[in-house]
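Working notes, beginning with the structure itself.
Removed: one protein chain of the complex. Kept in place: all other protein chains.
All chains are identified by letter, namely A, B and C, in their written order; residue positions are counted from 1 within each chain.
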Amino acid sequence: MRARVFVTLKPSVFDPQGRTIVEALHSLGHTEVGDVRQGKYFELDLNVESAAAAEALATEVSQQVLANPVIESFRLEVDSESKAGRS
Amino acid sequence: MRARVFVTLKPSVFDPQGRTIVEALHSLGHTEVGDVRQGKYFELDLNVESAAAAEALATEVSQQVLANPVIESFRLEVDSESKAGRS
Amino acid sequence: MNFAVVVFPGSNCDHDAYHAVKHVFGQSAEFVWHKETSLGDADVVILPGGFSHGDYLRTGAIARFSPIMASVRAFAEAGKPVIGICNGFQILMECGLLPGAMLRNRDVQFHCEHVGVRIEQADTPFTGKASVGQMLRIPIAHGEGNYFAPPEVIAELEAHRRVIFRYASADGEVTDAANPNGSVHNIAGICNEGRNVVGLMPHPERAVELVTGSADGRVVFESVIQHGV
Partner (left out) sequence: MVFDSATLQRHGVTPDEYARIVELVGREPNLLELGLFSVMWSEHCSYKSSRVHLKTLPTEGARVVQGPGENAGAVDIGDGLAAVFKIESHNHPSFIEPYQGAATGVGGIIRDIFTMGARPIALLDSLRFGPVEDPANRRVVRGVVAGIGGYGNSMGIPTIGGEVMFDETYSGNPLVNVFCLGIARHDALVKGQASGVGNPVYYVGAKTGRDGIHGATMASAEFDETSADKRPAVQVGDPFMEKLLLEACLEVMQTDACVGVQDMGAAGLTCATSETGSRGEVGVEIDVMHVPQREAGMTPYEIMLSESQERMLLIVHKGREAEVERIFEKWDLHAVRIGEVTADKMLRIRDHGTLVAEVPNRALTDEGPVYRRPFAPPADMAARQRMPSVDATQLPVTLDALLRLLASPGIASKRWIYRQFDHMVRTNTIVLTGLGAGVVRVKGTNRALAMSLDGNGRFCQLDPRQGARLAVAESARNVACAGAEPIGATNCLNFGNPERPEIMWQFAEAVAGIGEACVALGTPITGGNVSLYNETAGAPILPTPVIGVVGVLEDASHVRSRVFQDAGLDIVLLGENHGELGGSAYLTTFLGTISGVPPALNLAAEGALQRFLVAEAGLGAITSAHDCSDGGFVVALAECCFDSGGIGADVDVPAASGDGEVGMAAATLFGESATRVILGVKPEASTALLERARSAGVAAQRVGATGGTQIRVAIDGVVAIECPVSEAEDRWTNGFSQWLESPPQRRG
């Protein structure tokens, strides 16, 4: 099973990387870009049988390790194919 | 408009971050986790009118700044709500 | 006194802390590998700087699971002095012994330079010999030292005088220009409720001999040595 985890800074937390990117984009003339927030994206390959088990494991791993609850929140998607996304 | 961009290392490129996370998870007893790849996730607020324009802009910005085409690939989703995802 | 310097894979200021304690201050010091479970007969624990586990996921995120951390927690809960410097501070926050988290520096660059740091409180084991308002010139070396905590936590830290170090100009003004990384309220270091656990981003262990550019960090070590006798 494959889980995808998205970790983002909470809205109240200032995102220095996002701000730097916005500034770079504005200086390149992309003034239509209003805001950018940068987060992290994880693809997990999980050796479990069911989508429910995958969801439970991914949630645990995200809470415990992948996200820091002081500044970040996460959401996840479970997907039973073994390959997610195209490249 | 809101665009979400997922940037991942190309499959052939070594991902030391993912490897470190897998090892940490294994040492915490999560041996069902087979593999982890770490990528970047961006949420862009775009002041454009149509989904098509948003897609075009997000693609350009991803190619130019968000992803490093030498080692990374990206995919994106455009979404007309102003807030994406739950937290 | 016995200092335990905990070594995580990727620690790289461990030797500097050891050198300061052992060779500059003549105390006894031991490295403690992170896979150990005992701190031996340590009187003070130092979590040194570096890039534990590469800091690839998040600074300090993985080190907090090291076997030694249970003993560090017990040591801290027993009221004994623990100091986390730079990555050590980040580990203390990740494991919940100190509140808050670090964001990337606001200019997203790594900064290595001497900065002005003002002593805010002199009633911790690591600042007892300093005076409130005293200015130190000591190095920082980090890419993620932009201290953040939710407003209610900041209010609580301020109300209980738990901000121990603050970035300030040479003449002691807390200004934005003196803030090298964007930390809320120019916070450079804090303590826990019991005041025995202190974390700071600047490197006092790099400023204990004049020949390296500053000896202003000595007061941190002299304080804890005095505290112990």
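In this section, a contact is a pair of C-beta atoms (placed from the backbone, for glycine too) under 8 Å apart; a residue touches a chain by one contact, two chains touch by 3 or more.
A quick note: this is a predicted structure, and the numbers were derived from the prediction, not measured.
Of the candidate positions C:Gly54, C:Pro150 or C:Gly228, contact with the unshown chain belongs to C:Gly54. Across C:Arg104, C:Arg206 or C:His227, the residue that sits in touch with the chain not pictured is C:Arg206. One of B:Leu9, B:Val33, B:Val48 or B:Leu66 touches the chain omitted from the figure, and that residue is B:Leu9. Counting over the whole complex, chain C has residues 9-13, 15-16, 19-20, 23, 33, 49-51, 53-56, 109-113, 139, 141, 143, 203, 205-206, 208-209, 211-213 touching the chain that is not drawn. Against the chain not shown here, chain B presents residues 9-16, 19-20, 23, 68, 70-71.
Methods note: only the chains that are shown with their structure count from here on.
Chain centres here are Cα averages; for chain A and chain C they lie 30 Å apart.
Looking at chain C, residues 57, 62 sit in touch with two or more other chains. In chain A, the residues that reach two or more other chains under the touch definition are 65-66.
On the chain A side of its complex with chain C, the touching residues are 9, 12-17, 19-20, 65-66, 68, 70-71. Listing the residues of chain C that touch chain A in their complex gives 57-58, 61-62, 93-94, 99-101, 103-108, 146, 148-150, 182. Those residues of chain A that touch chain B in the shared complex are 6-8, 10-11, 18, 21, 24-25, 28, 30, 32-48, 57, 60-61, 64-66, 73-75, 85-87.
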